[in-house]
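With one protein chain removed, the remaining protein chains of the complex are shown where they sit.
And then subunit A:
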Amino acid sequence: MTIVSEPTATRDERLSRITRKGLVRDYHAPRWDEPLIFDLHSDGQRGVMLPEAPSSLTSAIGSSPEGSVRRAERPGLPEIGQPQVLRHFLRLSQETLGADLNVDIGQGTCTMKYSPKINESFAGSPKSVDLHPLQHHSMAQGTLRILSELEQYLAEISGMDAISLQAGAGSAAIYSNVKIVQAYHESRGDADTRDEIVTTIFSHPSNAATARTAGYKVITLYPGEDGFVDFEALTAVLSERTAAIMITNPEDTGIFNPRIAELVEAAHAVGALCVYDQANANGVLGITRARAAGFDLCHFNLHKTFSTPHACGGPAAGAIGATRELEPFLPGPRVRLGDGGYQLIDAGPLATAPARPFYGVIPNLIRAYAWIRAMGADGLREVAEIAVLNNNYVMNALTRIDGVTAAYIQEGSPPIEQVRYSWAGLTQDTGITSGEIGQRLADFGMHYWTSHHPYVVPEPATIEPTESYSRRELDEYIASLAQVAQEARHSPDFVRAAPHRSSVHQIDSEAMNDPDTWATSWRAYRRKHLGEQRDMPDHWKPEEGAPAKPRPPKAFHR
């Protein structure tokens, strides 16, 4: 093979093309402007040609009970060939970012860590994926053993007595915990009196949301000047009406509340339960446990702390931890080791309704199990230590940038696994907001997240480096942010107009917030945007007494 070099290029010019000048990338995202797959439909095209069923079979089915549910019309799927399908989805995948592609530390509180690829071979093993959920337990001993041992590990990690792996995600686990709180108070006859749940503004919003969904009145505590829960405010709102407090620690500010045990004690003193949202457990693994602070219930997001993929809204996995007293209320069948091996036994009369069908998201439970086994006890602690170290490294560098501060971080009390930053200084100097910084960061192939709403810290940004990134990668993220901050001072209009190199330009945030414009299915798209008349499916109705929303009838987005 002959390599032809450009005759006009000097040696220095050729060298400059292969020598990186710095950490900041000269990035550009692909843009395919790909149509919807339904728009790629072409009459008669096929991806797979299935042989005709024998006439004996079709006539037998026709007269069987199954025949009565046979569709009269073909499903409205697009007709399209295999290579077109492949190209369609590859193009879409090129327009995404993800933890396997970019430095994903900008999605604070999401704990974007590495999901080891070898665990895919376990999760995808035929021993797992070919298992039917109704298969007799004698034929699923390996999987049941994994579930049982994973429960034991998570019990050890949290200090709780019992674990349920049934929830399909973090919020499902939190909702299950709220239902356990409700069931517990019902069993004691005071569910009607205890109609309030207390949470904090820096805890994950799912705590307030699930409590409201379950019918509770929600009281939110705001931070004192030090960023911690105002203890006096907590004691002022606790009463015989309090069913539970639901709290994250460290909260999304990344600071660990040293008075957490006192908060728990104060809630217990009025007969309330204490529920620990361990969404931010990555910085305390092997260092402290939910039980040490006296919590009655807790939950883990296995897709955060225990490395399983986040799945972008698909099935994740949540684990619920309970004390012995609350174990009877845990949802779902329980795995028990008996004389005949592992068995699934009924959850019992006090158990709350199942969080989802069957046993939980088995592939993710296998991934989490494999990850914990690979790490071992010392490895888990090391994960926390590196996550904290990385976070402090990033904070140290970022707070040297003019215009950014780390909220609530006191001298001598370093943050745990994430920091809520404030760009208020930069905004005041330049008019560039935190949201605009995030838009520009897309030009470097990076995610950036501000904060949950409402913004309590002005112009917020939340960064959680986890243990999975190299020092060079952390430096790259820091350098990119530093460059954007500099651009804000010198070329604010350029930042304001970003992204310039992403797959899509600025999006209409009002439309993003307005369900009336959403179409998450082809059917909804045709109805909402093409004006087709369709039958409305049954849908959720608000509880009685809830205020009527002054808006047109709900537009279904599915």
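Rule of thumb we're sticking to: a residue touches a chain if its C-beta (ideal position, glycine included) is under 8 Å from a C-beta of that chain, and two chains touch if they have at least 3 such contacts; residues count from 1.
In the analysis below, contacts and distances are computed from a predicted model.
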| item | value |
| --- | --- |
| Name under which UniProt lists the unshown chain, selected from "Anti-sigma factor NepR domain-containing protein", "Peptide/nickel transport system permease protein", "ATP-NAD kinase family protein" or "ABC transporter ATP-binding protein" | "ATP-NAD kinase family protein" |
| Of A:R71, A:K117, A:H453 or A:H490, the one touching the omitted chain in the full complex | A:H453 |
| Per the touch definition above, residue among A:L86, A:A236 or A:A292 touching the missing chain | A:A236 |
| Candidates A:R46, A:K127, A:K217 or A:H529 - the one touching the absent chain | A:K217 |
| Missing-chain contacts mapped onto subunit A | 198, 201, 208, 212, 216-224, 230, 232-234, 236-237, 453-458, 546-551 |
